[in-house]
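Could you have a look at this structure, given as structure tokens, before my questions?
Removed from the display is one protein chain of the complex; every other protein chain stays in position.
After this line comes chain A, so read on.
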Amino acid sequence: MLGFLTARQAGLDDPLRLRRAESTRRVLSLKLNPDRDVDRVHGNGINTIDIETIEGRYMLSGGADGVIVIYDLENYSRKLQYSCKALCTVGRSNRHVHKFSVETVQWYPYDTGMFVSSSFDKTMKVWDTDTLKPADVFEFEGNVYSHHLSPIARKHSLIAVGTTNPKIQLCDLKSGSRIHVLQGHRAEVLSVRWSPRYEHILATASADSKVKVWDVRRASGSLFTLDQHNGEKSKASSETVNTAHNGRVNGLCFTLDGLYLLTTGTDDRMRLWNSASGENTLVNYGKVCNESRKKLQFSVSRGCSPEFVFVPCGSSVAVYALHTGELVTMLRGHYNNVDCCEFHPDYQELYSGGKDSNILAWVPVLRTPDIEEESNHENKGAAGLSAVNPAFQDAWSSDED
């Protein structure tokens, strides 16, 4: 580490190198921290979380009971021990709350005044954050598994929606119309994702084992379908179709630069694809346990070298190196299945939510500064600087013994 700092000081290294080295070091030391937790508001499992991209301060979470909660992740109190407060909730008492479980929530990419949530009650609601009332409601014929707004779109404001219907609907935020439909899948669409590199490219994953990449400006069908054998017909057990997985494909994630796409499927495999050519890069991650019948939300780190993938695997979160496929570590802490995880790029923290209705914050462990013996006695009152959580201080022993 000191080598990197000296090289940066002397100008031998690019400033980005030090930043990447420090980010990687922090991600490699992710642990559960007793000083940081998230307010427990949900009564049932948490299906989805989203951190806004503008400031990285507010987090949305959607639960299996239809409740949506907004948390403040920033720690402005001077204390080390911080619990992310739930600022406001769309609870069961709200008139407009979803009737069944909320499957996807996403902040409007440009400001936190608006967010969109979709649920198994076959609706997608566009909420106004200040009043917590829906500004618009889109109704569908089947359960809505997933929706996504493009994070970089300037020329359009389309929301791609994946439902039990094999056709993908594109809803326009500005006009409220939903006439644009993408046809091609044969079974329910479990996950949709816009590319973070090109605002017109959309990737969709379906229960018919296929992943299709679309350009929404094109009138005819998809650009290409991902093929796990890269055209080598000999390895497939049946000659006819190009499948991305040997089971339902339920998770999609682009890397930050949009050059690679990761997919997970119920055949317990995760694959990395070149998003421009659709070629399987054949990185072997081994068995990535996946039993989810709905979509799986996983995320990729940003600004590290090498990049890491955080995938929920049963009741823990597995961390893999993106391009080599080796398992770096398993983050264990949840009591039940983990459904979603989201990486906070600015602080290299990971938030994961699961069926045990907890959101856990995985924070990089840094070396605590040495507290000198003498000053410790004098500053006993300044509990803020000590690293002891008030819950762990013993209240029964006294110093007089």
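Definition applied: a residue touches a chain if its C-beta (ideal position, glycine included) is under 8 Å from a C-beta of that chain, and two chains touch if they have at least 3 such contacts; residues count from 1.
The criterion applied here is as follows: contacts and distances are computed from a predicted model.
When the listed names "Lipoyl amidotransferase LIPT1, mitochondrial", "Translation initiation factor eIF2B subunit delta", "Thymic stromal lymphopoietin" or "Serine/threonine kinase 19" are checked against UniProt, the chain not shown comes out as "Serine/threonine kinase 19". Among the residues A:Asp130, A:Glu232, A:Asp257 or A:Asp346, only A:Glu232 touches the chain that is left out of the figure.
Which of A:Lys133, A:Lys287 or A:Arg332 touches the hidden chain is settled by the complete complex: it is A:Lys287. The chain not shown here is touched by just one of A:Arg17, A:Arg57 or A:His156, and that residue is A:Arg17. Even with one chain removed from view, chain A keeps its contact list with that chain: residues 3-4, 6-7, 12, 17, 20-21, 24-25, 28, 232-235, 237-239, 246, 268, 282-287, 289, 305-306, 321, 324-326, 328.
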